[in-house]
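The block underneath contains the structure these notes are about, expressed in structure tokens.
Excluded from the complex is one protein chain; the other protein chains are retained at their positions.
Let's turn to chain A:
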């Protein structure tokens, strides 16, 4: 009776018509020790199915909680820096150098500073005049040529 039932179930099973419950019955039957000899070949199949249910995934999954950097805050920081720059730039940086109201006074000041420039310049130029001495020295070196001439005469002979 039971065997008959199992055979029917097997047929249904092969046609893909069994429910999960009926398949469970089959699995139980074929993993028991009392399998009819002519159905022996089904045994490894069901044993395999059950054995495969045990296999597990053992590897770790590296779940990183990504902290997504918010670029909005960069713009906020930039604006803050700019504002600070403007604020301190206008209060500290004294760009007013002063002007003369009276033209005569302005001319005097101007000529004074130009005079200063010219005296300093002349002082500098006068020290350069020592270079003439160097020229003088090199001109006397010209006498060396005479020596060279005489030596050449000697060595020719």
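As a convention for this text, a residue touches a chain if its C-beta (ideal position, glycine included) is under 8 Å from a C-beta of that chain, and two chains touch if they have at least 3 such contacts; residues count from 1.
Here is the rule we go by: contacts and distances are computed from a predicted model.
Its record in UniProt calls the unshown chain "RNA polymerase subunit sigma-70", which is the match among "Benzoyl-CoA reductase subunit A", "Cytochrome bc1 complex cytochrome c subunit", "RNA polymerase subunit sigma-70" or "Urea ABC transporter substrate-binding protein".
From the set A:15, A:90 or A:152, the residue in touch with the chain omitted from the display is A:15, counting the whole complex.
Among A:48, A:71 or A:143, the one in contact with the hidden chain is A:48. Residues 13-17, 20, 23, 40-45, 47-49, 51-53, 55-57, 59, 61-63, 65-66 are the ones on chain A that touch the missing chain.
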